[in-house]
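Just one protein chain is left out here, and the rest sit where they should.
Right after this comes chain A.
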Amino acid sequence: MSASFTKSTARNIFYGGAVFFFLLFLALTFDTTQALPKRDNRVNLTEQVARGKNIWETRNCIGCHTLLGEGAYFAPELGNVYQRRGPEFIKAWIKGQPTGAPGRRQMPQFHLTDGELDDLVAFLKYSSEINTNNWPPNIEG
């Protein structure tokens, strides 16, 4: 780097750039939170969905699956599983685990009650109705 470009110039670019872009980021965050009510399906955020999200979290589902593409890549995407499989299949599937098929990936048995299964399905239904800009590309997730 040339000698005319001094350390204090570099430092000023750093501080100026960091502050400017952080403020811009905060402004974009503010705008996003204003736009979200039309996109994030909050009208369907019921008590049941909240309970379902808690089950989703306390069973560490994200440790194998993705939800809206985020999580682990060991098991299928579940953001659109409600459309792909439907509520009854989802509940039967969870109840039937593990399959015990030799050599195949296994899902633990979580001993969920029927009420808890309904809560979880409600959460997956709510998640599937978030406006994700048409992601995933197809029903397979």
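We adopt the following convention: a contact is a pair of C-beta atoms (placed from the backbone, for glycine too) under 8 Å apart; a residue touches a chain by one contact, two chains touch by 3 or more; residues count from 1.
Rule of thumb we're sticking to: contacts and distances are computed from a predicted model.
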| item | value |
| --- | --- |
| Candidate names "Energy-coupling factor transporter ATP-binding protein EcfA2", "Nitric oxide reductase subunit B", "Acetyl-coenzyme A carboxylase carboxyl transferase subunit alpha" or "Na(+)/H(+) antiporter subunit C"; UniProt protein name, chain not shown | "Nitric oxide reductase subunit B" |
| Interface with the undisplayed chain - residues on chain A | 1, 5-7, 10-11, 13-14, 17-18, 21-22, 24-25, 28-29, 31-33, 35-36, 39-42, 45, 49-50, 53-54, 56-64, 66-77, 98, 100-108, 110, 126-127, 130-133, 135-141 |
